[in-house]
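The structure appears right after this line, and notes come after that.
Omission of a single protein chain aside, the complex is shown with its protein chains in their original locations.
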Amino acid sequence: MAHFDPNARPFSHKWLNERLAIDTLKRVLSTEYWIPKNINFLWAMGMVLAATFGMLLISGIFLLMYYVPTTKEAFDSVNYTIMSQVGYGWLWRHIHGVAASVVFLIIYIHMFTGIYYGSYKRGREMIWISGMLLFVTFSAEAFSGYMLPWGQMSYWAGMVITNLFSLGSLHLNGLVEWIRGDYVPGQAFLSRFFMLHVLLMPLIIIGLIVLHFGTLRIPHVNNKDGEEFDFEAEAEKWKAGHRKESKVIPFNPVFLSKDVFVLGIYFMFFFYLVFYHFEFAMDPVNFDPANGLKTPPHIYPEWYFLWSYEILRPFSKNVGLIWFGFAQVIFFLLPFLDRSPNVAPANRRGIFKIWFWLLLIDMVGLTIMGKLPPVDPWSKFGTVFAYTFIALWFALPFITKMEKPVGGK
Amino acid sequence: MKELKVLAVVVFFTLVTYWGVEPFAHSVMHKHVEGHNFAYSDINASNVKGDPAKGKAAISACTACHGIKSQGIKAPMDPVTAANTYGVNPPDLSNAGAIYDEKFLIAFMQDPAHAAIAKKMAMPPIMAGNAQGAADIAAYLKSIAPKELTPKEAFVTACGRCHANRYGKWTQIGDVPKTKGNIKTGNDVALEQFKINVAKYQDKLADYMGKLPPDLSIISRARSKEYLETFVENPQSHLKGTAMPRVGITKEGFEKVYAYLESTGDPSKPKREKTGPWVLGFFLIFTFLAYGWYKSQWKGLK
Partner (left out) sequence: MSNRRDFMGMALGAFTGLGALGALYAAKRTWDPLPSVKAAGFATIDLSNVPENTLHVEKWRGKPILIIKVAKNSKPNTAPNGNDKNAYDDKRLITVGGHKFMIVVGLCTHLGCIPDYFPDKHKFICPCHGGQFNAAGEVLKAPPPSPLVIPPFKIDGTKVVLGEEGPEYKKLKESGLVS
């Protein structure tokens, strides 16, 4: 039975501590949450992502106050009411649109950082998998949000992506209609994607973010050299005042001070985009209202989906779908496809180094080809990039199996 | 410094990707159309000099169909009746002299369909008699036109009979009236009546043009300025076979029209430009302070 001091003043430190254990909470979550010292700015991407998610949440709340989820009014509620009538409505919309795009840039940087430094291995598998789940839910969140302005791109993206669920020759048209609640994207479709975007997906994302943080707790954050050390012993050194010798730093305030500095630079970049360069995140085609009788001359997903879209395109319908599905799940399997015990940066891992840079270049190539119209020579390049992507993943277990142990630590 | 090298790699791949999906992709997707600065060089400059007085005397040839409000000449028909008769409402000529190219106007009055590069034109050719008569009327229209049009007047004159702009409360038959609903029923009969007239007009217009010309409220976001400029200069250059006629607007006239389109399409621009420097300035100082905090926290750690 807990002890409660009857004389403690309500809401005093002692009073709160007895009820909420605030001292323990503060210690566990911040001042004695240990982070390796041997890191660079790429380790701040988690905080940058959290901050961007915060921007999306706040701007989204204000957009939600005026957005009307009906096929008749959605377009004008966004482009007229929010953009010209609501005080600072334009600011929220630009923040929301730009953040939705930039968040994927940071996710990709975060992912490739993890791949480069081997941060998905040896006890860190769940960090990687929960992160990939966040990638998938963010993708669903981005897609459902893209439906809401109900412009031409919303409508036709909704049409094309939901049609993927007919699963080629299986012709599951019933499933497609079930997803849409209609034969074509219409009011039912808009209403349910609105619900997904503002309620269900955010709830899942918040839950997954908590899980993602939780997965870090036991294996701890990786460091630049993949070095494994005793966090408790290092923490003791820090607490004893040997700050220079200790290999760890507390999350608050030491790690945080670097994060906040990186955040400052990031926000300058972010708000530069919001005020002066937002067009990239708001496709001109989506400023034409949805028209179910006219497909725009060029339709393409937002840039962050292009690489997997391009894997779909070079093949026949069924084969394309198979490889598209492959691209969606293969990253989840990375911790198990990498057969090497080495936890080290890619540049020390022989052929894996080449594999890493090839994968990065290949995905940039897929992304660029994914937006271009499917005509030669672009579709030829796209095909090469798609085959390369598949080959790289098939090669990975063999490359890593042959890998020599990295000496030293 | 090592971190700056890492940053350079990140920035490099980000910029390559950006270049690929934005400037490069758009240059592949959209064909480039060279603008000609509204020179209308396919039309020969008229060598006859127009006389406004003679033009005024001959204007009844025009006012059989067109109104000239600024001169107290009412249009002979209301827009809906006119659309029933001609397919489209003949424009009021009060401001025509201010935004149309004079050379174009003279050529237009002699052969409207040819000058407008349109397959169909309700206005018959040679209404103004010969080149001299056309030049006289053009000179007269120029003499009565106001020196400076507002952006909205320019839009209404050049585009407003075929294109609505619902964010600017403009319909093809005029501004949406300010009406009041019945207190007991909530019905607003006057507004419903107006909407019916707009619908009737639009149906006729769609028959005449082949489709309903799009609302232009946020066309400035959906198409680039270069596109709109070259499209208005010669619609066929972008959309071969489009029913949209060449309207023969001058460069200054186009800038006016564009100013209006931007005011309805991107109304937050002035506020954005005012707020932007403050926010960026805030984060600049924020970053400096954060750097100071970071340095003080990491002092003696390495």
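By written order: A and B. Residues from 1 in each chain.
Simple rule for what comes next: contacts are C-beta pairs under 8 Å (C-beta built on N, C-alpha and C of every residue); 3 or more make two chains touch, one makes a residue touch a chain.
Predicted, not measured: the structure shown is a model, and the values here were computed from it.
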Please identify which of the visible chains the hidden chain touches across the whole complex.
A, B
Hey, which of A:253, A:320, A:350 or A:397 is the one touching the hidden chain?
A:253
Thinking of the whole complex, not just what is shown, which of B:46, B:217, B:264 or B:297 touches the missing chain?
B:297
From the list A:88, A:178, A:276 or A:398, pick the residue that touches the absent chain.
A:88
Give me the chain B residues in contact with the hidden chain, please.
183, 278-279, 282, 285-286, 289-290, 292-293, 296-297, 299-300
Hey, which chain A residues sit against the chain that's not shown?
58, 62, 65, 81, 85-89, 91-92, 253, 257, 260
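The criterion applied here is as follows: only the chains that are shown with their structure count from here on.
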How many angstrom lie between the centres of chain A and chain B, each centre taken as the mean Cα position?
41
The residues of chain A that touch chain B in their complex are 37, 40-42, 76, 79-80, 83-84, 88-91, 94, 105, 109, 243-244, 249, 253-254, 257-258, 260-261, 263-265, 267-268, 271-272, 274-276, 280, 282, 284-285, 287-288, 297-298, 303, 306, 360, 364, 367-368, 371-373, 378
Taking the complex as given, what residues does chain B use to touch chain A?
2-3, 6-7, 10, 13-14, 16-18, 20-22, 24-25, 28-29, 166-167, 214, 217-219, 221-224, 265, 267-268, 271-273, 275-276, 279-280, 283-284, 286-288, 290-291, 293-294, 296-298, 300-302
